[in-house]
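Every protein chain of the complex appears in place save one, which is left out.
The first chain written gets the first letter, and so on, giving A and B; residue counts start at 1 in each chain.
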Amino acid sequence: MAAPLDVTGATAEAPPEAVLEGAGKAIEGRSLGQIAWMRLKRDKFALAGGVVIILLILSAILAPLLTKITGGPPNEFHQDLIDPTFSKPVGDGPFAGFSWAHPLGVEPRSGRDVFSRILYGAQISLVIGFLATLVSVAIGATMGVIAGYFGGWIDTVISRTMDAFLAFPLLLFALALAGVIPDHAFGLSGNTLRVAVLVFIIGFFNWPYIGRIIRGQTLSLREREFVDAARSLGARSSYVLRRELLPNLIAPILVYATLMIPTNILFEAALSFLGVGIRPPTPSWGKMLADAVGYYSVAPMYMVVPGLAIFITVMAFNLLGDGLRDALDPHAR
Amino acid sequence: MTRYILTRVLGAVLMLVVTSIVVFGIFFIVPRLAGQTTDQLAAQYVAKDPSPEEIAAIKQKLGLDQPVVIQYGRFVKGIVVGREFQFGPDTEYCPPPCFGYSFKTQRPVWPDLVDRLSVTFSLAIGASIIWLVAGVSIGVLSALRRGTFFDRFAMIIALAGVSLPIFFTGLLSLALFKPTGVNYVPFTDSPFEWAYNLLLPWITLAFLYAALYARLTRAGMLETMSQDFIRTARAKGLPERTVTTKHALRATLTPILTLFGLDIGLLLGGAVLTESTFSLPGIGRYAIDAIGNNDLPQVLGVTMLAAFFIVVANLIVDILYAVADPRVRLS
Partner (left out) sequence: MNRRKLTSITAAGLALGLLASCGGGGGTDNNGATGFNAAAERVVNQSTKTGGTLQGALSSDWDSIDPGNTYYAFSWNFARTYGRALTTFKTGAGDAGLELTPDLAQGLGEVSADGKTVTYKLRPNIKFEDGTPVTSKDVKYAVARTYARDVLPNGPTYFVDLLDAGDYAGPYKNKDLNAFTGIQTPDDQTIVFKLKQPFGDFDYLVSSPQTVPVPQAKDTGAKYLEHPISTGPYKVDSYVPGKEFILSKNTNWDASTDPNRKQLADKIDIKLNTNAEDIDNRLLAGSLDFDVAGSGVQASAQSKILSNASLKENADNVFSGRLWYFVMDEKVAPFDNVDCRKAVQYATDKVSLQTAYGGPVAGGDIANTMLPPNIVGHQDFNLYPTPDNKGDVNKAKEALAACGQPNGFNTKILLRSDRPHEVSAGEALQQALAKANIKAEIVSVPAGQYYTRFAGAPNYMHQNNIGIAFTGWQADWPTGFGFLQQLVDGRTIKPQGNTNIEEMNLPNVNALFDQAAASKDPAQREQIYGQIDKAAMEQASVVPFLYGKGLLYRNPQMTNVVISFAYGMYDYSILGIS
C-alpha cells in the first residue's frame, strides 16, 4: 500500500496473504497490544516516523502561532524581495531569499513566505490524507468483511466490483471529476467543498485496496477454530462479526490505514500538481511543486522545499506503518 | 484448459463492456451534474462566439442532442464495426476500432492514440527492464544478507524510493541532469537519440518501482525461505546456492512477475505524472489534455485504452498462472 506509483498510485503492494496471519497468536500472558508495543519501542525507525508525524500534526495545528514567530501570514506578498525582471527572489545562489524572517525562502513572483505556506499546506495534506483514508477504510473494511464472511455470490459481486475498480484509470477519473466541481453544492462552498470532494474522490477510489486485504483476512479468520466454536454454539452472524472477527481485524486495519495515509497524501499532491486541487491562495504542496516547474533553474529551492515536505511526511508514515506491521506480525521479522 | 481460457476471455470482455458503460456514463453525466447544458457543451467546440444556429449544428453533428443510450450505442458501434462521419464535401469512413473524431482537432482519435502509444511503450519498456532487474536483485540480496548493513541501507533507500513522488524526483533529476528538458525522438528516427532522451525518465520511473519491487522481493523471499519445502531441500543436503536460486527464488518470483504484468498494463494506460513531468507526448499526457479540453471522444478513447491494457494484463497473468499451476484451473 505504500506504492505511490506513477500516475495512478494504484498498484497495491500485493500483501502476501500471510503477512498478518500471525496476528492472532499472542504469546501467553501478554496481550497482543503489549507485545506489539514492546516490539514497536525497539524499532527506532518506526519511532522516528511516529515522532515526525506528531511534530507535523502539531505544527500544522499550531501554524497560526508558529508563523507569528517567523514567516508571517502565508498569503502576504513581499514584492520588495522579488527581482521584477526575473520574478525570482532577490539575491544570488540557490538560497536567495532565505533569511530569519523567511527561513525557507520566499516564493518566486509574489515573495510569499515559503515556511508558512508549507505549514499551512501541511494542514491540507494531512486533513485530506486522514479523512480520505477514513473513507477508504470505512468502505473497504465493510465490503471486505462482508465479502469474506458471507462468501458465495455476495463475495463474487463485491470481488468483481473491486476488480472493476482496479481496472479503471483512477487518476484520470479523479481529474475529470475534480475538474468540474461547482462553486457550491451540498450546502458547502469554496474550499470546504473542494476538500470534501477531494476526500470523497481519493477515499472512494482507493477502497478496493483495503477491501481486498480485509476480505483475505476475514476469509482466513472465518475458518479458525474460535469462529467455528462461536458458530457451533449458535451465535448469530452479527455476533460473530462483532465479537470474534472485528477485534482480530483491528490490527490489519490499523496497519493498512497507516500505510494508506501516505498514498492518499501523494494522491492529493498529484491532483494538485496536475492543477485540480484546492483553490488559490490556499497553499498546497502539490501546487507549490507545480508552480516551481517554471522556476527550477532560477529558484531551485522553491522546488526542493515542498518536495522534501511531501517526502518527509510520506516517509514518516511509511516508517511507522512498516514498524506497526512488523510489530503486529511475528513472521516478518 | 481451453475452457478455462475461454471463461477468462469472456470475463475480460464482460469487464471491458462494464468499464465502457461506466466510463461513458461518468463522462456523460458528470458535466450535466455540474450544471452544463448541451448548448454549453456544444459551444466549447466552436472557436468564437457562436450563433444559436451554429451551436445547434455542432450539437447535431456531435450527436450531443441524442439521449445517452443512443450516444453510447454509436460509441460502441464505432469501436466494433466503425462509423461514418460527415466531413465537408465527403463522408469519411472511420474503420474499427473507431473512437470517433476529436471534437477539438477534428482528427480521428485512434491513430493519435496509436501514435502516442509508441511513446508510452518506449517509456514503459526501458523503465520496466531497469526496475525488474534492479528491484529483484536488490530484494534477493537483501533477503539473503538480512540484517546486514547492505540490507538495512537498501531497505531505507527503498522506503525513501516509494515515499518520493515521481513529479518531485522527475523535476529534481531534470534540474540536476538535463535542465533543457527531455525531447522524445522516435526509435525509428534514431535509436541513440531515443535512448539518450528517455534515459532520465526511465531511471526516475524505475527508481520508484525498483524500490517497491525490492521491498516486495525481500519480503517474499524471507517468507519463502521459512517454508517447509526449503527446509526439506536443505535437509536433503542441497547446496545453499541451489536452494536459493532453484527453489526460493522461483517461488518468490511468481507473485512478483504477476505484479509486473499488472504494472506494465497500468503504465501502458498512461504514465500521467511521468509524462507530465518530463513533457513526454504519451498516452498520459494525451489524457490530461483531453480532459482539460473536455474533448469527449479523446477522453473516452484514452480511458478505454487504459482499461483495456489493465484488463488484458490481468487476463494474461491469469492464463499464465493457470498454465504454470494446474490447481488454479480447478478452483
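Here is the rule we use: contacts are C-beta pairs under 8 Å (C-beta built on N, C-alpha and C of every residue); 3 or more make two chains touch, one makes a residue touch a chain.
Not measured: the values here are computed from a predicted model.
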Partners of the unshown chain among those that are drawn: A, B
Absent chain, residues of subunit A that touch it: 75-77, 79, 82-88, 109-110, 179, 183, 190, 275-276, 279-281, 290-291, 294-295, 297-298
Hidden partner chain, residues of subunit B it touches: 36, 39-40, 43-51, 53-54, 57-58, 60-61, 87-90, 92, 105-107, 112, 115, 179-183, 279, 281, 292-294
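Everything that follows uses one rule, which is that only the chains that are shown with their structure count from here on.
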Averaged-CA centre spacing for the pair subunit B and subunit A, given as whole angstrom: 23
Residue numbers on subunit A that touch subunit B, as the complex places them: 2-8, 10-11, 13-14, 16, 18-19, 45, 163-164, 166-169, 171-173, 175-177, 179-182, 262, 266, 269-270, 273-274, 286, 289-290, 292-293, 296-297, 300, 303-304, 307, 310-311, 314-315, 318-319, 322, 331-332
Residues of subunit B defined as touching subunit A within the complex: 15, 18-19, 22-23, 26-27, 30-31, 33-35, 156, 159-160, 162-168, 171-172, 174-175, 179, 205, 208-209, 212, 215-216, 219-220, 222-223, 226, 255, 258-259, 262-263, 266-267, 269-274, 276, 284, 287-288, 291-292, 299, 302-303, 306-307, 310-311, 314
